[in-house]
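Following this message is one structure expressed as structure tokens.
Apart from one protein chain that is not included, each protein chain of the complex appears where it belongs.
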Amino acid sequence: MNVLNHKKKLILIGLLIAIIALAGCNEATGDEDAGELVVYSARNENFVDALLQKFHEDTGIEVQALHGGDTVVNRVKEESNNVQGDIFISNDVGALEHLRIEGLLEPIEREDFPGIDEQYRGEDNSWVALSARTRVLMYNKDLITEEEMPKNIWDLTDPQYEGAFAITRGGNGGMIGHVSALRNEWGDQRTMEWIEGVKDNAGGILQGHGDIRRAVGAGEFKFGLVNNYYFHQQLQEPSNNNVDVIYPDQGDDEMGAVVNAAGFGRIKEGPNAKSVNVFVDWILEAENQQMFSNASLEVPINPDIEVIEGARAISEYKVQGMSLRELGDVWEDTRRLIEESGLDLEIR
Amino acid sequence: METAIELKGITKTYKGERQAAVCNVSLKVKKGSIITLLGPSGCGKTTTLRLIAGFERPESGEISIGGKLMAGEKTWVSAEKRKIGMVFQDYALFPHLNVEENIGFGYRGKDKKERVQEVLEMVNLLGFEHKGVHHLSGGQQQRVALARALAKRPEVILLDEPFSNLDTNLKQTMRNEVRRILKKANATGILVSHDQKDALAISDEIVVMKGGIIQQKGSPRKIYQFPNNAFVAGFVGESNMMEGTVEPGKRWIRTDIGRIPCNQYHIISEGEKILISLRPNGFQLAEDGEIEGNVETYSYVGEYLEARISVTTQKKEKTSLLVYLHPNETVQQGDLLKFRVSANFVSVVKN
Partner (left out) sequence: MIRRAPLKKRKISSFMGRVPPNPLLTVISILVALFMSIPIIYVGFRGIFAGSERWLRLLDGRIPQLLLNTLGLTAVVVFFSTVIGVSLAIAVTRCNVPGRKIFSWLLVLPLIIPPYVGAVTYIMIFGPMGPLGSWFQIYSFSGVAFVLTIFTYPYVFLVVRSALKRMNRNLEEAGRSLGLDNLGVFLKVNLPLLRPSIGAGAILVALYVLSDFGAISMLRYNTFTSAIYYQMGGYDNVSATILSLVLIILTVGVLWLEARVGRKTAYFQADSSYRTLEILDIGKWRYPLVGVILLVIGVTIIIPLGVILYWSWIGIARGALDGRFWGYLMNSLQVSLLAGGLSMVFAFPIVYLKSRYPSKFTTILQRLSYSGYALPGVIVALGIIFLFNRYIPVLYGSSFVIVIAYLIRFLPQSMQSSSASLEMIPPKIDEAARNLGEPFWKVIFKVILPLMLPGLFAGGALVFVSSMKELPATLLLRPPNFDTLAVRVWVEASEAVYHMAAPAALIIIIVSIVPIKFLLDKY
């Protein structure tokens, strides 16, 4: 039998002590004077990190951030009687509204929201949208000209574009928001026809918009249905950046481009109420709103804030009329409708 | 004499078994004596030992050690509190400890060091204190195991198949050694063995078991010469079994092969039909012997000459007898031999 000698035993005991000490370290940090703030973010980590870093530097509040993608929505739901998070940062208003309707958000204690129109806030002010993301068609100028591009969303079902473009899977938040707006505009019947047509016509159904922009930039597809900031992101790439954009449905009798927004909500009964108030005041400062939008190259909701170079302010184009507030209500129905139309929610 | 251990009506059935491993066993062991539980595997001898040690719990009956109740209807003293020494089969020495640490294991007195020296001396292993137990020979390991069991001065030492792993020569030495050491330590010893030679050589008393039931208790001589049932006769040594009728005067038994003397007259009655066991050692060559037969086969095994003798019965049938002859004798196949039978090797057995 293999038996350890004393020296080895000592080393092992030392290791055990180290483990315990290491475990202890974790507990030692935590509540400092300035307090802390727990942020659950569904947004891309790179868009949020610098912002939260600045918040910490400005206020001294320790930020605990969880960048969990879409899974954080469910986490907020599951933790409802054991609330861990204070602030939920979302890519799309649908998620914010969904949580609000579920009773998982609570009103932000503040009277005025300078520059943020009422329609971009929850009706109880439990969430605030900060940056707009508009559904656009980004195209590769090497492969297709502006003239050849479809000018409205319905045209995506046109056989002449068969195989030419990419869309995301049906379960993508941006896609769900888009379809919700189409239902609002067209009714369910026509929307389903559109989905069926687009699904068959599309050259690729990809996981996310990042994949689409890279693929279009690289010339795998002539164009793709994305949010406008992906276009700006692609422009910043060192290569594969010969792309341009169409804001669809801008004709007089057309519905206008579909807009979704990113913003934040206040999680109900979050553990750090004081820090939440500090955060709200801080994020509503103009420079921070701008930082929130600019990080992702989105366009600020607040018309007083300067947009990034080359981007079009939300006031410069026609916008589809559905209020973002309605998104949460129809979210689940829309998912079901997408599924029933044969567009898979997940990549298969 | 004082009683060291007493079992009263002990029964133990293992879970999932239908038959009891030990069935209504009662036994008294005198202080300072050495007894052996002897029997084939599965006879319940090891279970009995484990019951005494406290590794198994009886479902009925009582076990007392030194007059104190250890196991009973409402009493249970766990193994570590019984103050019994035990030598395990394969010795169960702690592989991570050296000789001294093994022997001193669990010893709580201040004189630990001295006591370890004392028992080491008793088992003739002085100087081995710091050896790892792996580096010891089988005999040395056994001495360590014995020393370990003795260290706490227990009144009772249990030994489970202590000699089964030793080669023949060492076995004989260790039998004597163990007996000497146990006697010197003035300890009561209970051995478990399936080897009749162990049992005969070392014990003051032998308890033969089979199927969880005690078959016979007695001194080695008594067990060998006067087995009281067929199983004991067959298990402890070899035996010729035959039926016979008690002759008037009860000193002779009439059998098919002739008259056999018997000195167990107090347990038989005239004219009774009985079964007797005749040890092969009970035959002596004699010109005037009443039993005669031809050598069928023979083999020389060193200590004696083992021969099968074909005897013609009174009914003119052939029967075969096993006989040990003095190794000095030379015989040939077919030789006609005449024997006298010694009553000391004739035993009345129950069926």
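Every chain is named by a letter (A and B) in the order it is written, and numbering of its residues begins at 1.
Throughout what follows, contacts are C-beta pairs under 8 Å (C-beta built on N, C-alpha and C of every residue); 3 or more make two chains touch, one makes a residue touch a chain.
As the structure is a prediction and not an experimental result, all values here were calculated from the model.
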Exercise for review: Write down which of A:Asp58, A:Glu78, A:Asp117 or A:Asp333 is the residue touching the left-out chain.
Suggested key: A:Glu78
Review point. Considering the whole complex, which of B:Arg148, B:His194 or B:Arg279 touches the chain not shown?
Key: B:Arg148
Revision key, fill the gap. Only one of A:Asp70, A:Glu254 or A:Asp329 touches the unshown chain, namely A:Asp70
**Study point:** Sites on subunit B contacted by the missing partner chain, in the whole complex
**Key:** 12-13, 15, 53-59, 64, 68-70, 72, 74-86, 88-90, 92-96, 105-108, 148-149, 152
Check your understanding: On subunit A, what residues meet the omitted chain?
Key -> 1-4, 9, 12, 16, 18-20, 22-23, 25-26, 38-40, 44-46, 63-71, 73-75, 77-82, 84-85, 95, 98, 171, 207, 210-211, 214-215, 218, 220, 331-332, 335, 339, 345-348
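The working rule: only the chains that are shown with their structure count from here on.
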Revision key, fill the gap. Per the C-alpha centroid definition, the whole-Å distance linking subunit A and subunit B comes out as 87
